[in-house]
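Okay, structure first, notes after.
Of the protein chains in this complex, one is absent; all others appear in place.
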């Protein structure tokens, strides 16, 4: 009942707002140990928050999402400024640990939303929704790391994007089998992705050696 | 009288040509101390000169500006070759200092032009013109630095983009209040941005410590 009374658009909108805030704040903290000024902070925060979705929309050939709903760009700018002002608060170990989970929630939300948008547009099914879901989730962070001269997450053994790949893949299977349950698939797979990422953070899980090109101990 | 006899399109066109030359030449000099061949020089010069505007046009969803006016790409290629050939001349301290101001003029021109184009297209007002103005001004330089393995300007305390932010913001206020004075706003804010950048170069101004994530002395 509850799920049916909320349109998928409404749910997607609010999830995206939460994810935008999470991404902008964690982006600022990720670069806070470098000497960055307030301009760089806002640029990197905004790029992290809306960069992945922007590249996705360019590839989909649709107007970028933040031109229609300017609120996303505004939230990204404001969250970055907030994170800058409150960085001594946010970098406390316990708060930072909380933000790590929040960032994982953001990746899950953005990833599933990107995959759903691609599926709704009937674009390159079934592979493209997975590729563009992952791009939405990690694209902004990759841009941030490259611009900040940091090692990108592709070059680590952190389990960050693999939950998104699993979540998007499961969602595609669900949507192929039960196309009418799109809202349930979106929510269920977002939860699944977030739980997988949470487990990875909590138990310090790493990609096993045999799935890496080189042992990390040599 | 004078300002009214020139269309805003004509002024924008010629300012963009000057900015294209300035960006291509300073880009080549910025990477000249690395061992780059003539191919790399032209690629990095062209990307610096037309990269920011290209990304802006993709986000705006309009044809890239240099496809219609091929002159911009031609000028970028030619200026890069010229800067390569004359690099021993351009790298003399006094000439290089002059180029630093010229580069600041380019950033002012590109920034205001990008903001004006976004405003003219009625795209995501009033925030998007500022974001895309800044992107037009610094996007090409960011691409260049990333491709050349240099530290991007986001990670410095140089006052380079902040004048563009101020110029674009002032222009948006002017255009909201006096929409008919678009040519005057474009020229006035370009001059304002350039003067701010000039002051930053001349007096070696830096972003104050309290606007940075970390003291630059620790």
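Going by the order they are written in, the chains are A and B; count residues from 1 in each one.
The criterion applied here is as follows: contacts are C-beta pairs under 8 Å (C-beta built on N, C-alpha and C of every residue); 3 or more make two chains touch, one makes a residue touch a chain.
Every value quoted in this text rests on a predicted model; they were computed, and no experiment measured them.
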item: Option from B:18, B:36 or B:170 whose C-beta touches the chain left out; value: B:36
item: Residue among B:148, B:170 or B:187 that touches the chain left out of view; value: B:148
item: Candidate in contact with the missing chain, chosen from A:146, A:174 or A:192; value: A:146
item: Contact footprint on subunit A, counting only the chain that is left out; value: 58-59, 61, 123-124, 127-128, 131, 134, 142, 146, 151-152, 154-155, 157, 161-162, 165, 207, 211-216
item: Touching residues on subunit B - with respect to the absent chain; value: 28, 31-41, 43-44, 46, 54, 58, 63-64, 66-67, 70, 73-74, 77, 84, 87, 146-149
